[in-house]
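Only one protein chain is missing; all other protein chains are in place.
Think of it as A and B in the order they're written, each chain with its own count starting at 1.
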Amino acid sequence: MNLLTVSGSPHVYTEESVSKIMYGVVLSLIPAALVSFWFFGLAAILVTLTAVVSCMFFEFIIQKYLLKGPVTVFDGSAVITGVLLAFIVPASLPLWMVVIGSLVSIGMAKMTFGGLGKNIFNPALVGRVFLMISFPVDMNMYPKPSAMSTQLTDIITGPTPLAIVKEGVAQGEKIADLVPQVPEYANLLMGNMGGSVGEISALAILLGGLFMLFRRIITWEIPTAYLGSVVILAGTLWLIDPNQYIDPLFHLITGGLMLGAIYMATDMVTSPMGRWGMIVYGIGCGFLTIIIRIFGAYPEGVAFAILIMNAFVPLINRAFKPQRFGEEVKNG
Amino acid sequence: MKTFKIGGIHPPENKLSESSPIKVLPLPESVSIPMGQHLGVPAVPVVQKGDRVKTGQMIAKGEAFISANVHSSVTGVVQKIDEISDSSGYRRKAIIIKTEPDEWEESIDLSPNLVKECTLTPEEIVKKVNEKGIVGMGGATFPSHVKLMIPPGKKADYLLINGVECEPYLTSDHRLMLEHGEEMLVGITIQMKALKVSKAIIGIENNKKDAIDHLRKLVTDFPGITVEPLKVKYPQGGEKQLIKALINREVPSGKLPIEVGCVVHNVGTSVAVYQAVQKNKPLIERVVTITGNSLKEPSNFLTRVGTHISVMIEAAGGLPEDTGKIIYGGPMMGKALNVPDAPITKGTSGILILPEKTTRRKTAVNCIRCGRCAGVCPMGLEPYLLAVLADKNRHEDCEHERIMDCMECGSCLYICPSGRPLLDHIRIGKGAVGKIIRSRNQ
Partner (left out) sequence: MNEITLFSVISLGSIGTLAAVILYFVAQKFKVIEDPRIDQVAEALPNANCGGCGYAGCRAFAEEIVRKQSLDGMNCPPGGNEVMKEIASLLGLEAEEQEPTIAVVKCSGTRENAPPKVNYEGAMTCSFAHTLFAGESGCPFGCLGCGDCVVSCDFDAIYMDKETGLPVVKDNCVSCGACVKACPRNIIELRKRGKKDRRIFVSCINTEKGGVARKNCSVACIGCGKCVKECKFDAIVFENNLAYIDYNKCTMCRKCAPVCPTNAIHELNFPPRRPKPTPESETATN
């Protein structure tokens, strides 16, 4: 018989583990991945694979040779960063740029802070923003979706619906004239629009989100607060002047909002821990997103909004403490 | 269905021995009765080596206010008064008695009939409980007579009986409620009389439906006592959580339940009070669950205090091959033994034998800041933060974050996906902060 073990209580532990959570997230991303492979074909598959492999590779290199610590490449967190990074860049992006993005994501945003759990900003978003600022032309050329597409070269590119609306409004056109230029809402929901690899189908992402909710990987607070505040702010503006501002549903199902609200903002490491903190954080993300989308220079504001709110997370954690037991004495 | 509001977890219940009736464990060859079986000052032996003692005879006296008498659980000759390893491996004083056939102390009423009437005054009841060495049998082993005396200026209006048994695996309270329900109810009336309260609520988790039904039938004869089913959630058996669940009152931080007008006792204590007051029987035996996934016969034994655990393990079919941990108490708050030979004490509600593979801790990896520990903390604390602050010796910040409210229920360590030893660190912090607070108060 082996030696008995002595340890402090408790002596039973949950089955859940970090890698189970991480691979749960990866699993939930499958619907969105399938949709993007359907619309963008081989290009999307290549971008995704490149990002995943290079993220894992860079994490391995840094952990093994730079930090000389334990190697935890297979805990799934690098896979998620890779998949998410691929999902928020255009499918037509040259692969060497994807590799650079992965290096920035893993090297700069994650490992410099001390690896898993220590980073302040969402690694995938940092990678994307880096690419967006370094290679603005390539990052703004979105391939047009075509079902069952297999082409790799000569991709026809076009603007995203958000860009169409933003450009149009800036040139003084009315929303009513712009709506026919963007795909129908049903198409937007399915993902038949120009956009980054994995962000196009709101429906597939919602499906993944439901799976994560069911697996208790995420909680309802952040997505609800995020999407809710987007609807409220966009809706208010739309009610004020429907000619100037497009309706809130359009905001919900275009661009990276769904992906951002369900996958990026809920990233455990970079989001607050308490319930009220999460709600405040979600609302902050929502407001910033709409403000950037409508008043900012970029057509899309999800990445910046979440990164800005990431910076506030330590403060939010400090300000919104959980309700302590015995704090308010109610005797009844 | 009622339950407490903040936090809580649902570990797998694993109540393996819930349908096995209480069996009497045969008398062991010798018993080692520790002097410190209760919270507070250890008792002082009043017998000497070579003395012959009867079953139920007092062998050590609790002289301080918070202390309890210890009685011999067997008849026999005192072999020696020595130091033996307790559950943690440290050596503590104990009286070792070689067993002979039982010869009970004359005053003890051994007849099985139920004595319902109690004519004693509250003061006499408290005195009797003190004399018979009754302590809280839920695990904390706080001397019961102290809890039955209400401090001056305070008033109690509820007596809450803890029949929750929220620890996985353990079933001793469950069986006790089923098989000794009436005795328990008489015990509760006696406690109510001592506390001068008119209402008592028995809180039972809903996974013990048979006990709820059984007691509901019985309480019709006992005015003032009600049975309240509770949602299954750990740690509902925590005193503060139980009060919150049953009567929706929150005990303020650092205060005792009497602050909100209630006193909480365990079902086992109530039966012991009945036996002490009505039958003159001191606390010398208790129901102990012995259980474990690979144990041959998980069962509930009526065991004499001082019986060695190894004897019990033999009676339950022997130690399984794959044993990784022997736990003294439940899996959430129990102590892992480093010698499988510690004696059963008044507070031992169970012996749990866990196989190696289920009891291995995960290798700790980085905190991924999921916040689950804060979500499940029944006291509304932030274990991840407390653990870091304690580790960095930031004791003032620990105190400010209310580390002393932690009751060490272990929910945070249970839930942590990174397998971090949160509670270990919090315990260190609690120890250090407690020391600071005590030195400040002096």
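The working rule: a residue touches a chain if its C-beta (ideal position, glycine included) is under 8 Å from a C-beta of that chain, and two chains touch if they have at least 3 such contacts.
As the structure is a prediction and not an experimental result, all values here were calculated from the model.
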Among B:Pro12, B:Pro223, B:Gly254 or B:Gly431, the residue in touch with the chain that has been omitted: B:Gly431
Residues belonging to chain A that touch the chain removed from view: 2-8
Contact footprint on chain B, counting only the chain that is left out: 85, 88-91, 336, 338-339, 360-361, 421, 424-425, 427-428, 431
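Criterion: only the chains that are shown with their structure count from here on.
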Distance between the centres, which are taken as Cα means, of chain B and chain A, whole angstrom: 49
Interface residues, chain B side, partner chain A - complex: 6, 11-12, 168, 240, 244, 248-253, 255, 260-261, 319, 321, 323-327, 329, 331-338, 340, 352, 354, 356, 358-362, 365-371, 374-375, 377-382, 384, 402, 405, 408, 410-411, 413-419, 421, 423-424, 427
Residue numbers on chain A that touch chain B, as the complex places them: 1-2, 4-14, 16-18, 20-21, 72, 75, 77, 114-118, 268-275, 321-332
